[in-house]
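So the structure is just underneath, and the comments pick up after that.
The complex appears here minus one protein chain, its other protein chains still in place.
Our next item is chain A:
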Amino acid sequence: MEAILAWIADNQQMIYIVILMIFVGIEVIGHVPSVLHTPLMSGANAIHGVVIIGAIIVMGKAEPHNYVALILGFLAVVVGTLNVVGGFVVTDRMLEMFKGKKKSSK
């Protein structure tokens, strides 16, 4: 119990962020039309690719002869980048079509 309270006290800033972000996340996409569900899911998918930052930190901190850390970290950077780059490019491709549609309707 004490450990939990101490942890909350140590991380109060972070916990505030978590709570506020839950509300922001719900508020922000509350009125999305069903047409946009797929691109929105894809866009959100790219945003959680922010986990790549953790991978970069892990990679950058690894000691030169710790091969386990180096290899796992390297893999983490590769797959993290895949998530970010692939996610944004796929979303852009989907949305590009929505734009084309507007031009043709003029």
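Convention: a contact is a pair of C-beta atoms (placed from the backbone, for glycine too) under 8 Å apart; a residue touches a chain by one contact, two chains touch by 3 or more; residues count from 1.
As a working rule, contacts and distances are computed from a predicted model.
Per the UniProt record, the chain missing from the shown structure is "NAD(P) transhydrogenase subunit beta", taken from the list "BLUF domain-containing protein", "Acyl carrier protein", "NAD(P) transhydrogenase subunit beta" or "Cytochrome bc1 complex cytochrome b subunit". By the touch criterion stated above, the residues of chain A touching the omitted chain are 3-4, 7, 10-11, 14, 17-18, 21-26, 28-62, 64, 66, 68-70, 72-102, 104-105.
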